[in-house]
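To start, the structure under review is shown below, and the notes come after it.
One protein chain is absent from this view; the other protein chains keep their places.
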Amino acid sequence: MNSEIKTSNEDLSVSDPFAAAFVEEDVRGRSLWVDAWHRLRKNRAAVVSGVIMAFMLLLVVFGPMVLPWEADFTDWDNTSTPPSLETAHWFGTDAVGRDILVRTLEGGRISLLVGLVATLVSLVIGVTYGAVAGYYGGLTDRVMMRIVDIVYALPFMFFVILLMVVFGRHIILIFVAIGAVNWLDMARIVRGQTLSLKNTEFVEAARACGVTHNSIIRRHIIPNLLGVVIVYVTLTIPQVILVESFLSFLGLGVQEPMSSWGALVNDGAQDMESAPWTLVFPATFLTVTLYCFNYIGDGMRDALDPKDHL
Amino acid sequence: MRQEGLLRHATTRLLGLVPTLLILITIAFFLIRMAPGGPFDGEKVLPPEIRANLDANYHLDEPLLQQYFRYLGQIITGDFGPSFQYKDWTVNELIAQGFPVSATIGGLAMLLAFVLGTLIGTLAALRQNSAVDYSVMGVAMLGISIPNFVVAPLLILVVAVYAGWLPAGGWDWSWQRMVLPVITLALPVIAYIARLTRGSMIEVLHSNYIRTARAKGLPELLVIRRHALKPAILPVISYMGPATAALITGSVVIERIYSIPGLGSYFVQGALNRDYTLVMGVVVFYGVVIVVLNFIVDLLYAWLNPRIRYDVT
Partner (left out) sequence: MTPTLHIKQLLVCSLLGLVACSDQESDFGRPLEQRSHPVDLVLLEDGRPDPSVLAADQVVRRGNGEEPETLDPHHALGVPASHILRDLFEGLTAESPDGELIPGAALRWNISRDARTYTFYLRRDMTWSNGDPLNAEDFVYSLQRALDPATASSAARILLPIQNAREVLAGELPVEELGFSLLDEFTMQITLTGPTPYFLGLLASPVAYPVNRKNVEEFGDQFSKTGNLVSNGAYVLKEWKPRVSIELEKDPNFREAGQVLMERVFYIPSEDASTEVKQFRSGELDWTNEVPNNQFKWLQKHYPDELVTSPWMGSYFLGFNLTQEPFIDNPSLRMALTLAIDRQIITDKVTQFGEQPSFALVPPGIDGYVPFSPEYADWTQEERDHEALRLYEQAGYSDENPLRIEIRFNTSDNNKKIALAIASMWKQALGVNVTLVNEEFRVFLQNREQKVITQVFRAGWISDYNDPYSFLELFRTGHGRNDYGYSNPSFDALLDEVGTERVRARRERLMFEAERVLMSDHVIVPVFTYVTKRLVNPRLKGWQNNVMDHHPSRFMFMLKSRNPDIQGEQQ
């Protein structure tokens, strides 16, 4: 459909400049993605954040391979030493002589992984649930939303804690536990969007052509939810990273010698006076990342939300 | 007509509480019982004779299903039973002592966050994409970018230990001891509210009726106060239900670091100590609190937004 309009647009542009301008305006309204990309690129905070995150990702993935220390190597001659070039511990060491830089980078892997995977879990559950409820409507919708209301009344954190206590702290469980309590918002947003999408012409057309419900949801509803979903994902990742750090504070986070930014920051916060470097470096990485995700998310929302460019 | 709808809505909401709570109790009951270990396990093991007495005393020797129904029967009368861990207190007493503290801290934090958040958000929206916007929002975002278990000890260190202006921890209902916990708790919420307000305020400021009001030559401040603020904080209001609940329940970190006797750490301690009755009591109580809070927020929302009616639920 888009390409058709584009060709006609080219034709018109030659003959009638006024008509061309008019149609261009029209096209811009439709080709949401290109347009959003343009607007996102103009958002300086989001662009800078994107660049920093890309750099951070490279650092976290490849850094530990390059650096001279193993994350679990205990350097007994240099325990709790401040950052120094001499010892080759550029970020200093912790109480058992492990290199903070390597641990920060490896912790970043875990934190980002937890953020991504847990968000994906909540995404899959939330999108499917919300789309089904919104699309079918009626009794199905009411029952499904009733259930969401009920789950909403469960004290979230409490359930994450209970899950961690009951099933032990496996990293996969952290993904599932956080993801499983985070899907509710997603389900609600998606349902609302679906409700309005359901009555649009192209969905009604598809239905009239006898396309099955399942493939309508799959082929028409879900792709059109992408905008909302992407915004939601970028804003959920930092939340999830924070939740993981909260679990680390309660001693329910990832297993040693694995670490996460949350766990490192928590360790560092205990010794913020006696060994400030154990706090400052991981905390900076964590904070910068959270900032970046939030700016990117905000930027995307501004870019994708058609209401905002009135 | 509107009032009637509201009443019907209220009744449905409160009736909905019953299945919600039942499900809540069931999940929580069986989940905590699935956790390995029991309330009387310790590094120093008990002789079987003593163990048997304790189990009998707390009905732990009965089949699980029987205990479940016993608990349901007991809870209908509003009795959460005795705590396993804190032997001198009933769970009701512990909640009665802990909740006012949590609610005060959480409520004050919400108030602070609401005032500061909307203020910052509005300011940023009015100066959209300016240096003011970036710097104010940048500072507000600190709240959701630094974990509160870093903020709290840092504040104590600076304000209490170095400067000596406020106590480092503890609780006696004096304002001095509330300041730091309330600020710490409010920081992330300020950030969220500021973001929400900024977004919706920008939208509202671009709407036709604000343009009309401005065109009429009303002073900017008046336009904002009289026309823009109310619609702009609607999304904030709907966020406040779950947020207040999260503030009151999620203050575990704050409670621990500031040594505040709120309810959150009772839950964590209860879960770790397998204090079955305490865990259940706190979960059920919070279930009720959350439902009630969401209900209040609904009412507030309806009051602020004349377009919403409760004719259909």
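We call the chains A and B, going by the order they appear; numbering starts again at 1 in every chain.
Following the convention adopted for this analysis, contacts are C-beta pairs under 8 Å (C-beta built on N, C-alpha and C of every residue); 3 or more make two chains touch, one makes a residue touch a chain.
What you see is a predicted model; the values in this text were computed from it and never measured.
Peer 1: I'd like the shown chains that the missing chain touches, ordered by label.
Peer 2: Contacts of the unshown chain, counting the full complex: A, B.
Peer 1: Out of B:11, B:26, B:53 or B:66, which residue would touch the omitted chain in the full complex?
Peer 2: Hidden-chain contact among the options goes to B:53.
Peer 1: Out of B:10, B:112, B:126 or B:157, which residue would touch the omitted chain in the full complex?
Peer 2: B:157
Peer 1: Return the single residue from B:184, B:265 or B:294 that touches the missing chain.
Peer 2: Of the candidates B:184, B:265 or B:294, B:265 is in touch with the missing chain.
Peer 1: Would you mind spotting which of B:94, B:125, B:182 or B:293 touches the chain that isn't drawn?
Peer 2: Considering the complete complex, B:94 is the one touching the chain left out.
Peer 1: Against the chain that's been left off, what residues of subunit A make contact? List them.
Peer 2: 72-74, 76, 79-80, 95-98, 164-165, 168-169, 251-252, 255-257, 267, 270-271, 273-275
Peer 1: Touching the absent chain: which residues on subunit B qualify?
Peer 2: 35-38, 40-47, 49-50, 52-54, 56-57, 82, 85-89, 94, 97-98, 153, 156-157, 160-161, 164, 167-172, 256-259, 261, 265, 269, 272-274
One rule holds in what follows: only the chains that are shown with their structure count from here on.
Peer 1: Can you check the complex and tell me which residues of subunit B touch subunit A?
Peer 2: Residues 16, 19-20, 23-24, 27-28, 31-32, 34-36, 134, 141-142, 144-147, 149-150, 153-154, 157, 195, 199, 202-203, 206-207, 242, 245-246, 249-250, 252-253, 267-268, 271-272, 279, 282-283, 286-287, 290-291, 294.
Peer 1: Within the complex, which stretch of subunit A touches subunit B?
Peer 2: Residues of subunit A touching subunit B: 45, 146, 149-150, 152-159, 161-163, 165-166, 238-239, 242, 245-246, 249-250, 262, 265-266, 269, 272-273, 279, 283, 286-287, 290-291, 294, 298, 301, 307-308, 310.
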